[in-house]
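Of the protein chains in this complex, all but one are displayed in their positions.
On to subunit A.
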Amino acid sequence: MANLDWVCVPRCYEIRRNYLAGQITTEHPLKQQTVSVVDSNPLSRALEGTDPLSQFARQDEERDDPLSQSRGEFDLNSKRRERDRVDQEDNTLQWSSRRLGILNRFTTNEKLSLSTSFLVTSGSMDGGSESIKVQTVVADKTRYRLEQLDHFDDGSMRHMMDLTQQEYIQRFEQLKQELIQSWHSDQRVKALKIGIQCAKMLADTTVLQFYPSQYVLITDILDVFGKLVYDRLRCKASGDLGASAAVLERERETARDTCQNWFYKIASIRELLPRLYLEMSIFKCYEFLTSSREEYEKQLHRLTHQLRGIADPLVSSYARCYLVRMGVSLTSSKGYIRENFSDLFVIYPQIFRFVARFNLHPEIVTASSYLQLYAPAFDYMLLCLVHKCELYTQDMLKECKQLKNNGAILMSILSSFTSEFVAANALEFIELINASETPGISKSQLLRSLGTSVSSCAPLQEQRVTFLKVAFETINKQTDPNEYINSVETWATFVSQYFTVHEVNRLLGQLNSRMFLGNAYEKHYSQLQNILTRIMQNYRSIELLLIQPNFLPYLDLFHKDSVRVEVCKNILSYYKQNSEEYTCDAVVTNALMYIGKILNDSVNALTVEDERRQISQLVNVFIHKVNFGSDLERQLSFYVEARGTFSNLDAVYGTLVQAACKLATRNRSKSTGFVKACIAYCFITIPSIGSVQQQMDLYLLCGQLALRYLCLGQADACFEAALQIVNDLPAATIDFDGKPRSLERYLVSYLCNMLATLIVVPDSPEQGVLYFLRLLVDVVGRHEFKSDSTARVTIYLHALDMLYVQSLEKFPYHIQGVVSNDNLYGHDPKFLVEVNNMCAQVVDAILLQLKSLGIAQQLRAQAELSLELFLRIVRYADLERESVVQLAVKLWLLANKAQSQMDENTLPQTLRSVEILYKQVVDSSPRQAQSIANLLMRMRNS
């Protein structure tokens, strides 16, 4: 077969490296841009709120129509410019942040009803509004308007019953649009009427659990109305730019007039609730009537008192909330808020009269959810009261103490007052909670709130221990496990943040014993999970936690597998974030091993790839962090143990092999015994890995490592094992995004890497000359490539490179201590003959492949590869042999045939490189230069 007379020529020129120009950069060029995803779990989010569909709808609602939005922005800008007297309103008092929360929290499935004369149900305008237009032109406007105010209950009034919540919200949106529209089309009385009708609906408490949301929807409309009125007056009062002072004064006078008209008009509304709400909604306009702060306050006080006339405590509370909301934007004085609370405390018992009724009729609404309805209003008012003002805090606490059934207000105090205040009076609060016996508000709710509060700001150092003792006495008194776990949940943060690990341990112990009773844990997985998370989040040393005697038993509370796995994952990820760099404590390692084992055992054939990857990643982190310092043996035995434990996780095995390799490099002793042990460990471990690709990589790595430490036998074994499994490599793997990715390129680069390594591997005395190369060529020859693939040729070409290096007197690189073939054979002619023969064989194989590429119509590839071969021949082979020269010329011609399909530069560049070679060798080896020149001549002639 080998009819080619191949002889390698010695290299007689210097090899130079051409360095690329470098550039200094501050950013890592390979670093990818990170995208942080916040709260990626859509399921849990959906569970918190109502059904996801209605949520979308609500989001829609959040968005105003673009016009009014842009206008809103404009208003905002202009307001910003003139905001001189209104204090900088910070976000805490912003209502908008709360309204969405309320809408999401208070929902109902019951049917709602709505009465209005302004809704257009079908596409056409209803008759009512048309008649308004007609009449306003002809008839007496004033009279008409005044009459209209008092007469809603004409024929146009429409009662809409049986609306779902969604429809109800939609109707209000329509009403809002209608209001804006009528305002802009100069029908301001109609706008006012819409406002009044809406405010009237606030008296309707038939669907109690929806009332807070109803309030939000309606006050939205009132806000819009108030804003329209205010902006209009503002615009009037500021007058045209450049107007004279007298004109301005006159304009201001008109604005004042108009403003007063508005107040007169609203003062004549018959019903109390709409009258008050409307006045509150345009309360800001008092600014045009008076500039003195006392006047505002007087008005606020008056409104506060008038609100006493509303008998329903819920309606009244929310009306007060609205008043406070309007008030805070105008004055920083808190007197009127305090006044509101005084009134609220008077009507407070009334609330519990309702509660008592609902206790008897829980089918309407349960007592506790009824009290919940008050929370948003109370919270907001309290927040406004104590915002940047501590005047009334003690006062409120005192009043709260004297109140019967103070649970509801206490709850709001806990959530609204600054945590500094709560912390300062922590013991007092505990006492209050202890004493509180409010129907509908359980102690656990209060304790929970207190826990949250002290978690963000702890009581004074010296009080803490007593406080904790007292608090837990109270908490432990809760007999119902549900109540118990609910109250204790928020305390976990506090305990883990401010106390030693013993307290944390004790807390865990208590939880263990309490939750174990009667299998209470089964119903409270989420709370238990939460507690653990909080502890891990806040306790500074996760290692210390792990070695607490109550920690692992706590894990045993999670009987449900999925939860247990979740918890373990959580622990490991906190370990990943919070632990120190290395761990060497055996107890910690054991605990983590135990946790990892749980995860490992959860993995089975059905586990999804992503889950498997997550778990592996977490375990990997753990393995990397275990470090016994100079005790390498122990480290290795840990790896052995880990291998036994994490049998289901391939990725972990990969890590273990790499870790063992790394361990080997840390060996400082002269003897290679430990390195051999490491490599043996790897050699045993690698076959258990599923992925052939990973196996190959690791074998090569181990082989290289063994070579480095002069363990030639081990290296040979590794390389052989690697080559043996090449043919098991699948043609393609599945990518992360589910597309198949061909492994051909990987194989080519892998084998090239292998070839580069093999250069320095000395031949084993047991095998023939260049055993591994033969094996490699053989394996490649048997490997199935696609018919149009160039991979095989590429590998062969590189094999040719390797062979040529073997023919050199001195190899370009060595491994220190390893006697490579150049020294082994000492440039022996027999060896060279062997090499030349193999070169000829490889070239033959290449030619065969080129032919089959031609058959597969891969002309371009064929041409390019033949040029590659051509160049190698010119460089490596002795060109005085006729058969070689002929082959070279043929290859040249072959490439020329496909010239049209190739890059136009390819051929000239090839020629140029031949010329360069000529110049390189012309001095040192005139003979070779001559033969190159001859070849060039023949190429030209042919």
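Throughout what follows, contacts are C-beta pairs under 8 Å (C-beta built on N, C-alpha and C of every residue); 3 or more make two chains touch, one makes a residue touch a chain; residues count from 1.
Here is the rule we go by: contacts and distances are computed from a predicted model.
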Margin query: Considering only the chain that is not displayed, what protein name does its UniProt record carry among "Vacuolar protein sorting-associated protein 26C", "Protein PTHB1", "Ski complex subunit Rec14" or "Protein SEC13 homolog"?
Written below: "Vacuolar protein sorting-associated protein 26C"
Item checked: Chain not shown: contacting residue from A:Val9, A:Ile169, A:Leu192 or A:Ala423 -> A:Leu192
Item checked: Selected from A:Arg98, A:Arg232, A:Lys401 or A:Arg708 as touching the chain missing from the view -> A:Arg232
Margin query: One chain is left out of this view; which of A:Glu287, A:Asp312, A:Asp650 or A:Glu744 touches it in the full complex?
Written below: A:Asp312
Notebook entry, point to check: Pick from A:Met160, A:Leu248 or A:Ile347: which residue touches the chain that isn't shown?
Noted result: A:Ile347
Margin query: On subunit A, where is the contact patch with the chain that was removed from view?
Written below: 137, 140-143, 145-146, 188-189, 192, 203, 229, 232-233, 250, 253-254, 256-265, 267-273, 275, 302, 305-306, 308-312, 343, 346-347, 350
